[in-house]
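These notes concern the structure reproduced below.
Just one protein chain is left out here, and the rest sit where they should.
Then we have chain A:
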Amino acid sequence: MIMKGQKRKHPPEEVEISDRSSPMWESQRQLVFSVSLNKYHHGQELPEPSLRRSVLIANTLRQVSLEAFAAPSVDIEVSPPPCSSSSALHKSVVTAKQHPAETFSNSHSALVSCPTVTLNDLSYCVPASNAPLSLKDEDEDWGSLSKDSDFSLSAAISSILTALDSTIDSCSQAAPRTPLRSLENLSAPSDGGVAWVKQGLRGYGGGWEQQEEGREWESSTELMRCSYLSELTVEDLFQDIDTSLLERDMEVLGLIGSGGECPTGDDLLRYLPPFSSSPSHPFSLSLNQNLKCLPSLSSFGPLSSSLPSLSSPHFSSQNHVREGLDLEHLMEILVES
């Protein structure tokens, strides 16, 4: 059963296996998971992905992930054939399990966040149990991390860092260079930091509404700047950064919000991750809120079997100092590279 012109491949399986205890079920699940992941990402790369297709793939991803968790013994290793993306994919699996909303700039292993894998449902950090988790349980387990806003930001951070890790591991393709490219073109390290974040978040906007994509990441960029450079105040930050870009973005958003058929202001605001606590300014910062969920950098090491350790304790405020230092160290690396 082949498309014309394609080489015949040995079909992975002939029958759909519904018996979960069967070893074939797990391998099939992993195959479906990896295929779905690739499909979703490739779909998002299109200028205008089909909404129906994206929704179906996302739902399949969610279902596969949930079923994996509900299975008696779960081997979380994903084994995609191409070695070049294996480490990146492993990391994507790890971080996907950690954080509900993830973003990757690595084109081969990106699980673009936002609507799809509204991976509130994905909580691999919860201790494994035989009973399938309900959404309610997962929310309770997350505790203070019940807000999508926190996840979005931490997800964005973690994704960028993960992509960098994969680059450093030198087991990656050309795509991970994307976040670094802007650095190379810039003269000033401070500007480089900002632009780097911006570049890395390019994939973040991948969602259902293309027309809002650009504005969405631009606004989240601003928050990104402030959230992970935890020791700086907002004013300090903006002194170094050219805010003309930000002003232009605001104008664009204002124009959008003034009506018309295409994305209304309400739609736009609704689509944006709800990380604003102040109603007066849609993009106001809530530093404390964001700082809480900064993951420890050490959690992004090579995939290990100690996944249960990547659980809620990491997301306590006690890690802030360490995280701040780690981030500074990372920034140095980025600047130098």
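In this section, contacts are C-beta pairs under 8 Å (C-beta built on N, C-alpha and C of every residue); 3 or more make two chains touch, one makes a residue touch a chain; residues count from 1.
In this text, contacts and distances are computed from a predicted model.
Asks: Which of the following names does UniProt give to the chain that is not shown: "Exosome complex component RRP43", "Potassium voltage-gated channel interacting protein 2", "GPI-anchor transamidase" or "Serine/threonine-protein phosphatase 2A 55 kDa regulatory subunit B"?
Replies: "Serine/threonine-protein phosphatase 2A 55 kDa regulatory subunit B"
Asks: Go through chain A and note every residue touching the omitted chain.
Replies: Counting only chain A, the missing chain is touched by 1-4, 11-16, 18, 28-29, 31-32, 35, 47-48, 50-53, 55-56, 58-60, 63-64, 67, 101, 114-116, 118, 148, 207-211, 261-263, 270-271, 274.
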